[in-house]
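Encoded as structure tokens, the structure appears first; notes follow it.
Certain chains of the assembly are absent from this excerpt, and the rest are unmoved.
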Amino acid sequence: MEQVLELSYALDTFYFLVSGALVMWMAAGFAMLEAGLVRSKNTAEILTKNVTLFAIACVMYMLMGYNLMYPGDPVSPWWPGFGGILGSADNDAASVLAGGDDAPYYSGLSDFFFQVVFVATSMSIVSGAVAERMRLWAFLLFAVIFTSFVYPLQGYWKWGGGALDAAGFLDFAGSGVVHMCGGAAALAGVLLLGPRKGKYGADGRINPIPGANMPLATLGTFILWMGWFGFNGGSELMISNVDEANAVSLVFVNTNMAAAGGVVAAMITARLLFGKTDLTMVLNGALAGLVAITAEPLTPAPLQASLIGAVGGVLVVFSIIFLDKMKIDDPVGAISVHGVVGIWGLIAVTFTNGDATLGAQLMGMGVIFAWTFLASLAVWFVIKLIMGLRVSPEEEYEGVDISECGLEAYPEFTGKS
Amino acid sequence: MEQVLELSYALDTFYFLVSGALVMWMAAGFAMLEAGLVRSKNTAEILTKNVTLFAIACVMYMLMGYNLMYPGDPVSPWWPGFGGILGSADNDAASVLAGGDDAPYYSGLSDFFFQVVFVATSMSIVSGAVAERMRLWAFLLFAVIFTSFVYPLQGYWKWGGGALDAAGFLDFAGSGVVHMCGGAAALAGVLLLGPRKGKYGADGRINPIPGANMPLATLGTFILWMGWFGFNGGSELMISNVDEANAVSLVFVNTNMAAAGGVVAAMITARLLFGKTDLTMVLNGALAGLVAITAEPLTPAPLQASLIGAVGGVLVVFSIIFLDKMKIDDPVGAISVHGVVGIWGLIAVTFTNGDATLGAQLMGMGVIFAWTFLASLAVWFVIKLIMGLRVSPEEEYEGVDISECGLEAYPEFTGKS
């Protein structure tokens, strides 16, 4: 019997670690997606941002974020209190073997590993929206604050057992806590930063700025799709019995069906609107489907999941068009994919989960958005005062690769060098 | 004891889900491989095809294909009868805990997840062969029919317990059911579609059309190699005891050794034939080794597996040369890799598996080929009547990226834009 408990602990831990490795892989997905959707002269910089933000997220979450988000003994439902640096202590075997509902059933460090890649995901969402014009170190400074404080605090409200959780707000794997949160931080940055030079003409014309490398963008989307099986599948938090194994399987199937639904819907929408099957919209459709199902991948039937994803896929196309009309310049569509569709995902919970109420969903969404947007706005504003957010017009024209990183992404492929 | 059964169920389910995620990853592999082997002006379109065909495969298999291929109560060995849409029901715990040979030992939805990525794999094979000249929506329409009906019906004959299974035809993970099937559908399309303009000169000259991006093609091959561990390894269908764990391990080792054998053989063959170590042949050698071992990765010893792969690696080089002589224009070599080497894989079963007979293998191969080729030919023909298969000569000259997707894959890298 003890050996069975040990084995069960090992299986759930392994499931966490594999899920976490898949979510870590999403960092590569964001890097490739964003690198494919910007111009070649800004590619090395966005790659640098994606690698360094991941590293910063890991360090800051270890130093402060994790124990803020999951406090042992919170001060209040809105304020967890500062914890401390992550140590190497883990559950002792005796507490596991005691059994019962309170006994730990998987390694605490495997939980940290799973959680740390979530905060990196949320931060990755920001990097694409501010691409091609922000100063690298302004971004990195924001990453420090966001991953150590802004994200963990709202994460505590829901997943750490704080006020939103108590209010009945439901968000299975983070359409709100991760995706809309990242989208809100991105929106705040974009508003302070302004659009890229030449994007919106004086005559009201919107100039398309095509991405330099579509295979990279497609690869990034496939990586994110694959990683999302860890993101949603791991968020069931247990797999070691029949009901949980069935639940994880349903989450995998629904995650996949929602992405597929998003692709089909975006593909048809783009064909009808533009007369062409625009690849970037198809990719955004896949991601929108994934974001949409993330708030509740367990209660829908597979067909419902594909419909929830499909609505996301339609929504993202119109949202991208709308934001461009509003002159909110988001080179990779991150605010639409993660922010707007994240909201849809939170609402869609109410369609299939009987425990969800529209009121609680709207409340949670409003609180997360208000906190993240306002806190991010304040942080971006202070950074702007200290060091400035934006590169000079000359640097922007030459490309931020040269000014920020001192090298080019493709030195032999363009006429520039 | 009950907890042990639950744990065992959870482990086998997790093994299915991980295997399925690896096979899903193969979709990215095909996308990168094909995107690397076509010209830059046709790259965005082939990426679009690879994303959308995966989504279509998932939707159609959920709506119809899965329950056609695995009917609860088949009408006859050749006709399963229509099932229905996949629901979210799964095994209840009681049936699992009853134990015995008939008790389910893994989640039914994890099985769907594993199966759905197989049909997408088979469909991916087609997309490369018809590249650079087919209309996108003609292809998508074919994908709808193929993934909902053509593939599942022959899948039922073998894996669903139909007529080929009863006849003793052996195909462990699908050299025939998945790979040759995809190759046959591709061949039918290519024959109706004709070669790319300029590929075969009036003077009988065969003009090489080099792929635009070798790193992508190599990445795609590595992705496929990795994903194949899920493809073959998961097809053992159980891992939860000593014998099964050993079997899955042997399948992993043999899959890897066959790919390695294919690489070494193709590398030497290309060096002897061309005087150069042609990278595309090396990549095709790896894939040929993988296809060759797929029909039987469990009974060979590792050395035998590498030899079976090596024969595949030699065969694929000569097959590619031969098809070009026949003016069958397959830009990525898919018909050779999956079709011709798939046949070799089915025959090779007889060398190491005492239960296999050459008669049953040839019969199964003939039936799958005849059905898939003729059914596909009919479908392609009807699509040709309705909307035409081929883009206009002007569109083909300009590249299908502009005409079908309205964007370019690499707008800054070529002189075109």
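Order of writing sets the chain letters: A and B. Residues in each chain are counted from 1.
Quick note on the criterion: a residue touches a chain if its C-beta (ideal position, glycine included) is under 8 Å from a C-beta of that chain, and two chains touch if they have at least 3 such contacts.
These figures come from a predicted structure and were not determined experimentally.
Chemist: Assuming 2 chains are placed, give the number of copies in the entire complex as this structure defines it.
Modeler: In total, this homomeric complex is made of 3 copies.
Everything that follows uses one rule, which is that only the chains that are shown with their structure count from here on.
Chemist: Roughly how far is subunit A from subunit B, centre to centre by C-alpha average, rounded to an integer in Å?
Modeler: 32
Chemist: In the complex formed with subunit A, which residues of subunit B make contact?
Modeler: 3-4, 6-7, 9-11, 13-14, 16-18, 20-21, 24-25, 27-28, 31-32, 35-36, 43-44, 47-48, 50-52, 54-56, 58-59, 62-63, 85-88, 90-93, 96-97, 106-110, 112-113, 116, 136-137, 213, 216, 219, 404-413
Chemist: Where on subunit A is subunit B touching in the complex?
Modeler: 1, 4, 7-8, 11, 14-15, 18, 22, 39-40, 210-215, 218-219, 221-223, 225-226, 229, 233, 239-246, 248-250, 252-253, 256-257, 259-264, 267, 271, 274-280, 282-283, 286, 300-303, 306, 410, 413-414
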